[in-house]
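Then we have chain A:
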Amino acid sequence: MSVDSLFTQPGLYGVTGALAIGIGVYGLIVRPHLVRKIIAVNMVGSGVFLLFGAVADRAAPGPGGDPVPHAMIITGIVVALSATALAATLTLRLSRETGRTALPPEPEDPAVQDKES
Partner candidate 1 sequence: MPGVVWGPDVGSGLLALAVVLPVAGALLILPLGRHAERVPHLLFMAGLVLATAIAYHVWIGGVLTAAIGGWPAPLGIVLRADGLSAVMLLTTALVLVPVGIFAAGEFQPRTADGRESRAGLLFWPLMMGVWAGLNGTFLSNDLFNIYVALELLTLAAVPLVTLEGKAGTLAAALRYLLFALLGSLLYMLGAALLYGTHGTLDLTLLADRVRDDASALIAAALMTAGLLAKTAMFPLHLWLPPAHGGAPAAASAILSALVVKASFYLVVRLWFDLFPSLLDDTGATVLGLFGAAAILSGSVLALRQARLKLLVAYSTLAQLGYLFLMFPLAGGGTEAQPWTAGAWSGGIFHAVSHAFAKASLFLGAGILVQGIGHDRIADLRGAARSLPMVIAAFGLSGLSLMGLPPSGGFIAKWLLLTTAMASGRWGWAVVMFAGGLLAATYVFRVLNRAMATPEQPLRLVQPVHQSRQLAVLFLALVSVLLGLVPAIPFELLQIGGGLSTVEGFR
Partner candidate 2 sequence: MTGMLPLLILSTSLVPAVVIFFLPEAATRVRAAVNLIGALAKLPLVGLILDGVAAGEQYELRYTLVPGLDFLLRIDALSLLFLSLSAFLWLLTTLYALAYLRDGANQSRFFGFFSLCVAATTGIAMSGSLITFFLFYELLTLSTWPLVAHRGDARSIASGSHYLAYTLAGSTALLLGIVWLEGQVGPVEFAAQTGIAGADPNTLRWIFLLMVGGLGVKAALFPLHSWLPAAMVAPAPVSALLHAVAVVKAGAFGIVRVVYDVFGIGLVTDLGLGVPLAAVASFTIIYGSLRALNQSDIKRRLAYSTVSQVSYIILGTGLAGPTAMIGGLVHLIHQGLMKVTLFFCAGALAETLHIYRIQEVDGCGRRMPVTMLAFSICAVGMIGLPPVAGFVSKWYLGTGAIEAGQIWVLFVLAGSSVLNALYFLPILYRTWFRPATGTWREPLTPLPAAKVWGLVSPAVATAVASLASGLLAAAQPFSPLGWATLIVTRDYGP
């Protein structure tokens, strides 16, 4: 293990990505509000991409970098937006139907029998 590599530019952003992931995971577990959960997932996503980008930067530091990870990250960002849009709409609908903006603490029978809309 080389601790020195953490103090280079890519190392720094890699660590930032790692920490952002940690913060996101924490928020995802702890924060009940669904919008905040969506934010948390997106933060994990950003952290993953940043870490990936930092990794790519090591291969070819400076402008340009390794274009393969860059392309993948662009794809990843678009995919993350897609998921966010779906999650946000689901949250919105849940709030309208039930008045809740959080998931019930334990998964439950979706009670499809009684609440047919």
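Assume a contact is a pair of C-beta atoms (placed from the backbone, for glycine too) under 8 Å apart; a residue touches a chain by one contact, two chains touch by 3 or more; residues count from 1.
Selection rule: all candidates are chains of the complex that A comes from, given by their letters.
Not measured: the values here are computed from a predicted model.
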| item | value |
| --- | --- |
| Candidate from this complex that touches chain A, chosen among 1 or 2 | 1 |
| Complex contact set, residues of chain A against candidate 1 | 1, 21, 25, 28, 34, 37, 41, 44-45, 48, 51-52, 55-56, 58-59, 68-69, 72, 75-76, 79, 82-83, 86-87, 90-91, 93-94, 97-98, 100, 103-104, 106-117 |
